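In this view, the complex is presented without one of its protein chains, the others remaining in place.
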Amino acid sequence: MSKELKARIAGILPKVTYFIGYGTGINTIQTAPLFIRKPEQVNAMLWNRFCIHNLAVYVPPQKRPPVAPDEKIGLILKGCDSRAVIQLLQEGIVKREKLYIIGVSCPGMIDISKLQGKIDINRITKAELHEQTLTVLADKAEVAADINDLLYGKCLACEYPNTLIYDEFIGQKTTANPRKGIFDAVTDLEKMSLDQRKAFWEKEFSRCIRCKACRNVCPICYCQNQCLLDTRVPRWTQEQVDTKSNEWFHLIRAFHLAGRCIECGECARVCPVNIPINLLPMKMNKELFDIFGWRAGTKAGEKSPLMDFKLEEEKL
Amino acid sequence: MCDCAKKHKYQGPDDNPYLPYLARVISVTLETPNIKSFQVVLDDKEKMSQFSFEPGQVAQLSLFGVGESTFVINSAPHTKDYLQFTIMRAGEVTSAFHDLSVGAQIGIRAPLGNWFPCQEMEGRNIVFVGGGLGLAPLRTLILHMLAHREKYKDIHIIYGSRTPNDLCYSKDLADWQRRGDIHVTLTIDREVPGWEYKVGFVPVVVGEAKLNPENAVAITCGPPIMIKFVLIELEKAGFKPEQIYTTLERRMKCGLGLCGRCNIGPKYVCIDGPVFTFAQLKALPDEL
Partner (left out) sequence: MPKLIPQNKLKDWLDNLAQTHEVWVPQDQDGMCVIDLYQAEREINLESRTRFSAKELVFPQTERLFKYKYEKDKDNPEHVSVKLQTENNVPKRVAFGIPPCDVAGIEIISKVFDDKGYKDPYFKKRREALSIVALGCQHPENACFCTTVGGSPSKAPGADILLTPVGDGYAVEVLTAKGQALIPNDLFDKLADVDAPDVEKAQQKAGKLLPAPMVISPSAQTAQALLKAFASPYWNEATAACLSCGICTFACPTCHCFTIVDEKCGRCGERMRCWDACMFPLYTLEASGHNPRLAQSQRYRNRISHKYSYMITNNNILGCTGCGRCIKLCPAGIDLRRIVEKLIPKSE
C-alpha cells in the first residue's frame, strides 16, 4: 500500500471511531477486512490486487461493531462496492455524514481460485506479483499466470472502476474498459430451455447448506432477526435443508433484492459450496435494466423504480 | 451419580430421551389474562402412578407439529394423579398451548434438570420471594414444605405482581393466607381500589420485611430485573450468596445438555440447572 494512502488514512483516523480497510489474510495473496482504531495499526493495512471483500457490508449499523450516536466510521471502497452505499443511503439505512469514505480506482481483483486445477490454492507456500504476472508456488508446483486471465468475472465486466461516492479520492481515476457484459452470464442462462434451467438450479440448490453466508455478506441485506427467512411465525421456510426448501429460501431472497442488488458478487464468492447464487439477483437486475434502465446504486439520489411509480411508464 | 439422581432423570420410551411420553390435558385454569395452568396425565397409567420428580425440575412439553418448550412442573411431588404446568402466552408453542382444551393430546419429557435441595433446607427458616409467573417453580417447593411442615421452621412467602389480576394461583394464595403456620405477604406495584394488602415493588417489600438471615434460605424467582434488586435487598439483610437460590430460564431445545444453546460458561441450564445458588452464578461468566 502506498505511503500516500497510509498517511491519508492516518490523517482521518482521529475523525472516525474506526476505519475499515484490508489487512493480511491467511496467506500472502489473500486479504481480510481490518478494523483500525489506533494509528499504529495503519501499517498493517494493505491495498493490492487481492482486496476482494466488499467492505460496504459493514455500512448498515446493525452489521458492525457499534459506535456512539455522534461518531462516524471510515472505510475504503472500490467502485463496485461504493454502489452499496448509494443504495443504502437511498433506503435510509445510514446517514451520509456518519461515513468517511476513501475513494480509489480499482484495476480489478485477482481470483486465485482460477488457479485451482493448476496448483492447490490451499497449499500456497510463496506468491509474487510482478507487473502483470502472478507467480505462485504451492505444494512444490509452480505456476506463472497473466493476471488478466485471473480477474474476477465482475472485474472483467467492470463499468465502475472508480469509487462513486467518497470524501477523499486517492490517486488517479481510470476509465472503464469492460471486456464482458455484466449480464452475459444471465443471458447464457436465459438461453437454456425451461427444463434445462430447472435442472441447473435444482442441482445447485441441492448443495446449499443454508449457512446464510450469502445473505449475511450482502451489504443490502440488513434485516437481521427480522429477515423473513429466519422468522418462525409465520413460517416461510423450513428449517430442514433440502433442495426444495433451499430453492424457496434463495428465490425469496432474490425477490427481496430486486432493484437493490448492486452486483458486487460477494454472495457467490463466499458460498462454501460454489453456488453461483448471484445469478438470481442478477436476473432481477437485468429485468429492471431492460424495463426501466435501472442500475441500483449508480446514481445518488435516484429512487428504485420498484419503490416509486410514474403515471406513464414507457415500457410497461 | 447417586441413585436419587438416576431416579429423577428422564429415560424416555425405548431409552430414547428425545421421545416424549404421550399425555392428555385434564383441566385448564385461567390464572391471569395471559397465563393458564394445565393439569396433565400420562396416557400410560402405570407410568403416571410411578412418576416421581423433585421440586424445581422441568418438563419439555410437546405439541406435535408446533414444537416443544420448557416448563417447570408446579404441582406437588406427592400429587400422583396429575402434573401441573403454568404457561404464559408468548411464542409459537405457548400460544398453541393456550388454544388447547381439555382432552387434548400432548407429549411430555420429564423430569429434566436439577432441583431445590429440600433436604438441606430442613430445619431452617425459609423465605420465598416471587414475582408474577415466578411463583410457578416456587409453588412445588411450597406445597412440598407445607406437606412436611414440621421439618421446616418459619416460612415466609413474599409474592407480588403488577396488578391484582396478574397474581397467579389465587386459590393457593387464599389457602396459604388462611393457614396460621406460615407468613404470606402479597403486594402489587400500584394502588388499586379494593386491594387490602401491600403496595410497592417486590424488592422494596423484601427490604421492609426485615428478614433474618440466620439459619435461613431464600428462594427467589421472577423477572430478571426483580431478581436483581431482590438480591441487593437480601444481601443488605445479611444473606450470603450460598443462602440464596433461584431458577433460571434459557432458550432450550433438547433438555439433555447436548444441543448447546442454554450454556452459561461451561454449565448447561438444562442439566446443571435450572436451580442455582447465587454463589454458583457468581462463579460463572456474566452471560445472563
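So that you can tell them apart, the chains are marked A and B in the order they are listed, and the count of residues begins at 1 in each.
Here, a contact is a pair of C-beta atoms (placed from the backbone, for glycine too) under 8 Å apart; a residue touches a chain by one contact, two chains touch by 3 or more.
Computed from a predicted structure; not experimentally measured.
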{"item": "Touching the absent chain when the full complex is considered, from A:Asp139, A:Asp188, A:Glu202 or A:Asp290", "value": "A:Asp139"}
{"item": "Candidate in contact with the missing chain, chosen from B:Leu30, B:Ala174 or B:Leu288", "value": "B:Leu288"}
{"item": "Touching the absent chain when the full complex is considered, from B:Leu30, B:Val192, B:Ile232 or B:Cys259", "value": "B:Cys259"}
{"item": "Absent-chain contact - pick from A:Asp230, A:Asp290 or A:Glu313", "value": "A:Asp230"}
{"item": "Interface with the undisplayed chain - residues on subunit B", "value": "14-20, 22, 62, 64-68, 90-91, 94, 103-105, 107, 224, 249-251, 253-254, 256-261, 263-266, 271, 285-288"}
{"item": "Interface residues of subunit A (partner: the chain not displayed)", "value": "18, 25-27, 30-35, 37, 53, 57-58, 63-65, 116, 120, 122-124, 139, 203, 207, 209-213, 215-217, 224-225, 230, 238-242, 266, 269-270, 272-274"}
